[in-house]
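What you see is the complex with one protein chain gone and the rest in place.
And now, chain A:
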Amino acid sequence: MANISNTHESAGGNLTARALREGFYAGVISLGLFVLFVGLETTQNIRNELVLNQRWGLLAVFVIVAAVGRFLSVAYLRPWLAARKAAASATASTETEESFFKRNFSKIAIVALIFYPPLMVVLFGVQGSLKWVDNFGIQILIYVMLAWGLNIVVGLAGLLDLGYVAFYAVGAYSYALLSQYFGLSFWVLLPLAGILAAFWGMILGFPVLRLKGDYLAIVTLAFGEIIRLVLINWTEVTKGTFGVSGIPKASVFGIWSFDVSAPNNFAKVFELPMSSAYYKIFLFYLILALALLTAYVTIRLRRMPIGRAWEALREDEIACRSLGINTVTTKLTAFAIGAMFGGFAGSFFAVRQGFVSPESFVFLESAIILAIVVLGGMGSLIGIAVAAVVMVGGTELLREMTFLKSIFGPDFTPELYRMLIFGLAMVVVMVLKPRGFVGSREPTAFLKERKNVSGSFTKEGHG
């Protein structure tokens, strides 16, 4: 007995010593990494001279955070995770009934989203709700929709597309330009933008039919850049980097308008005080409907032959062909349908901003959308929605964290650390959940009962 407790003690002592050592190393490494990036800052003064600012305090904060974080991780977090993993594998054999919340998560989420704008109006007033409905609600839902659209290409058909933002751009510019030059309304142009984007999806699809994996990714990346460069340089039509402004607003199916001067203005008809909040609330429901349409189509397609063929294509292309599946049309439809939803989202983006420029369609956007799909768990709609809320909502939330100024001084702007935190979050999620938030793939067909087999049993790299 004494022996056992002895070994425990020495193990504990070892752990603390190791944690201290590793914490120290982490501190040294972060000092080396950040001494030039954080410790020194160059700014320009009024006479355009470079001035070197020394920020040793901030550097100390970075180093201490790294050292203490490493110490805590080694000494406490890892043993705790290991213990939890052991406990989880011990109880894995006993099947637990999923809670009501977990089973009906998507229904609850949809109902909550429908009541979200009125709730914000009640809580923050008509004008105060603007920020919550627009910056959080609409912004997140656009990314949910984009990620769900990309999920068809990447998650289901397994075609790594790094240029998805091209279709977003095609949709946005379709609406912006066609409404400017031909005066067509949003409701005519929404399907048209989708069709045009799908068409571009096919154009991308044809040359890359024979490519896979990394090669495909590079070509799609180039495609995204080509579209952006065309938008910048075709100045007669797109007005280049100046962008297209004054894009007309959408109306409620032509019945009520949101133009201030229009006689059928929404606020005038209902005798409400003038506010742009009504338009934002309308846009919120519009993007919610579009996103739900995307989800509905995805769910339906997965149960249809074409959806099954996509998933089979992701798994094994040769086997697909030997089963009589035409891989050419299967790939092209995946590109086209994914692109179509990107186009819908793009025309919504144009109508929401009232202004589009090539600046909005840089590679970073594609990367963020892809990151959301991967973090959420390829193919899982709920996981992707959660990932979008975390990634997009999280970065929006950074803007709100003004209290950090009192810690780091008045110059501290949390938004600047957006990408740092974004990257950190991705690393953490990928370490803890390598398959994304929802890693297990839901089967589409069952005989009698559904049984869930965790993704962790399947080969790594195949899921």
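Just so we're on the same page, a contact is a pair of C-beta atoms (placed from the backbone, for glycine too) under 8 Å apart; a residue touches a chain by one contact, two chains touch by 3 or more; residues count from 1.
Here is the rule we go by: contacts and distances are computed from a predicted model.
S.K.: Pick from "TonB C-terminal domain-containing protein", "ATP-binding cassette domain-containing protein", "Cytochrome bo(3) ubiquinol oxidase subunit 3" or "Nitrate reductase" the UniProt protein name of the chain that isn't shown here.
M.R.: Matching "TonB C-terminal domain-containing protein", "ATP-binding cassette domain-containing protein", "Cytochrome bo(3) ubiquinol oxidase subunit 3" or "Nitrate reductase" to the record, the invisible chain is "ATP-binding cassette domain-containing protein".
S.K.: Thinking of the whole complex, not just what is shown, which of A:I318, A:L416 or A:V431 touches the missing chain?
M.R.: A:I318
S.K.: Given that one chain is not shown, which residue among A:G57, A:P207, A:P305 or A:P434 touches it?
M.R.: Of these options, the touching residue for the absent chain is A:P305.
S.K.: Which residue among A:N135, A:S276, A:T327 or A:T413 touches the omitted chain?
M.R.: A:T327
S.K.: Against the chain that's been left off, what residues of chain A make contact? List them.
M.R.: So the residues of chain A touching the unseen chain are 305, 308-309, 311-312, 314-316, 318-327, 441, 443-447, 449-451, 453, 457-459, 462-463.
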